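Note that this complex is displayed minus one protein chain, with the remaining chains in position.
Right, subunit A next:
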Amino acid sequence: MIENLHLQSDMKNLSREQDLSDSVFFSENDNSLYFTYSGQSNTLEIRDLNYQIKGASHMPWYEQLTEFKMPYLWNRGQDSPVLVIQNLNLKVRSGQMLAIMGSSGYGKSSLLDVITCRERGGKVKSGQILINGQPSTPQLVKKCIAHVRQQDSLLPNLTVWETLLFVAQLRLPRASSHAERKKRVEEVIAELRLRQCANTRVGNEYVRGVSGGERRRVSIGVQLLWNPGILILDEPTSGLDSFTSHNLVKTLSRLAKGNRLVLISLHQPRSDIFKLFDLVLLMTSGITIYSGAARDMVKYFTGIGYPCPRYSNPADFYVDLTSIDRKDSQREMASREKVKSLAALFLKKVRDFDDFLWRAGESVLNVSEEPRSHIISEKTINVSSPSYHQLPGSMQQFTILIRRQISNDFRDLPTLLINGLEALLMSMIIGFLYYGHGEIQHSYMDMAALLFLIGSLVPFPVILHVIAKCHSERAMLYHELEDGMYSAGPYFFAKVLGEIPEHCTYVVIYGIPIYWLANLRPEPNHFMLSFLLMWLVVYCNRTMALWCAASLPTLHLSYFMVNALFNSFYLAGGFIISIENLWTVPAWISKVSPLRWCYEGLMQIQFNGLTYMMQFGNITIPVEGDRIVDALDLNSYPLYASYAVIAGISIVFVVFYYLSLRFIKQKSSQDW
């Protein structure tokens, strides 16, 4: 009904069409699905904002490296900083929906970046952003702003329903019951028209799943779930068909009416979407052309001599009117001049208002304030006590995350199969290569080679998998950490512990066939000791891969780093080059190489205490196993040292991994 109030104010004889449009879309008076936001009402204020970004130098360091720019040249960018937002003044309150329109260019997304304190290579030159009177800080933003980004970052193997339910568990207050959470998820699914694909998996470029538009809606749903006071959406309708985007914006406008502040940026809203806006900010390359009530926009432009032609969408018309035509320099100059004069004109007209909104008459703007009161009364869930707002604690976050991770991993059938087959194939090849059930006993060199291979060949595919996987999930991790959905700690534990079942299966598939085929010492205690060592060394490499993946910004850098580390460990492993022949530096590396300790441990387990038959031509001499190990310089430390060192190295890597998660932004260049 509020809808009608708006429309009637500037259009005549619309009643018939309104009825029609009500029958096309669902009518407004059906149940209000969302509980209204009942925290304090929010105000977002921007004062005299000037924001600039430097042209090329906001490229991250690794991209600069790939462009062959030496570090000392980085700050000497030849292109001067560009002012992407100029003199922006704005004041929005709860209950209003502001649409930022304008042709593509830096302005819109930069503004959202500044508001959400995510300055990517830019600098606020002057002015400030106030949320409820306080300057915005990342903490404040996390608490009260939900930000829907342009890219979707979701786990590919969960269904839509599960994705939303996990977020609901993480994001809804601790006090809400499971049934409530489920209900909320169902409401969001209905609202975003996702009912049909609720049980389809989300998918990504490799995994078939829901369509692109549906995935977009899931991303929006993720943010809608937690019912924030301020909702910011970056191009929410791009890639959606007109019907869905209409309904989406309608939902957003209803959310705004429920005492929220909604900010959206849009390229080119359709006419019917345009009608749903309260406030509009029209920007061209950072310059404000108009800001004020949407329904007054036509009036304003008509007033200054640009009437909107009939049957054309005012949004389209004015965006085109003010966009800068870059086809040739002459036109560009002309359009820039036009934009400048329009901006100056607007500034003159609104200088006297404290919220810098143009208004046709004094009374009109209050319309949106007045009907809010009766909406608040229709709360569906009573939100009262402050403790209700407490989010799940770390422990709960951890259990939710670990369940989410395990269900995602378990369903990735192709990857599981490939990993398993790889392990099996490798183990079969090595096992048959050193098939030990025959007549001839292996020479001690062959045995040594086998034991080295066991510890050094398998970790490598594991490393590759871990890195590829971490990087594919990185964008999501970055966004969720940035949103404050959970903190690094619970994620870290969920990741480290959640990988253990997969890890154990892998080692079993790999280790047992080799052990049996090669006919290594069959006593249970020897088997258990060897198995444990294998388990540890693979785990150690896994943690190394986790750390490399979390600490470096691109997939390729991570691969490079991990290759370098693994190769050094490998060469220093004591087999390729014998330990006593290593000069000082490699000898030190060998001290921290998990592969060397695994080799040493396995040699001790398999040789010590055993008499070995050695053949020299026709003579067979019995040699004590200990002596062989001594000769290879692998008996200098007791057996438990191997376990202790590998475990120690793993712990160091795990700690490094945690520190990287905690302090390095998990932003990956593969985001876009």
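Heads up, the rule we're going with is that contacts are C-beta pairs under 8 Å (C-beta built on N, C-alpha and C of every residue); 3 or more make two chains touch, one makes a residue touch a chain; residues count from 1.
Quick note on the criterion: contacts and distances are computed from a predicted model.
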Per UniProt, the name of the complex member that is left out, chosen from "SKP1-like protein", "ATP-binding cassette sub-family G member 5 isoform X1", "M-phase phosphoprotein 6" or "Actin-related protein 6": "ATP-binding cassette sub-family G member 5 isoform X1"
By the document's definition of touch, the residue of A:S312, A:S341 or A:S636 touching the omitted chain is A:S312
In the whole complex, not just what's shown, which of A:A449, A:M476, A:A641 or A:L659 touches the removed chain? A:A449
Option from A:A175, A:M333 or A:I418 whose C-beta touches the chain left out: A:I418
Of the residues listed, A:C504, A:M614 or A:I664, which one is in contact with the missing chain? A:M614
Footprint of the hidden chain on subunit A, which residues? 11, 14, 17, 20-21, 24-26, 55-56, 59, 63, 66-68, 103-104, 159, 190-191, 193, 195-196, 199-201, 206, 211-214, 237-247, 267-268, 270-272, 309-313, 316, 319-320, 323, 325, 327-328, 410-411, 413-414, 418, 422, 425-426, 429-430, 432-435, 440, 442-443, 446, 449-450, 453, 457, 460-461, 464-465, 468, 556, 564, 567-568, 571-572, 575-578, 581-583, 585-586, 614, 616, 672
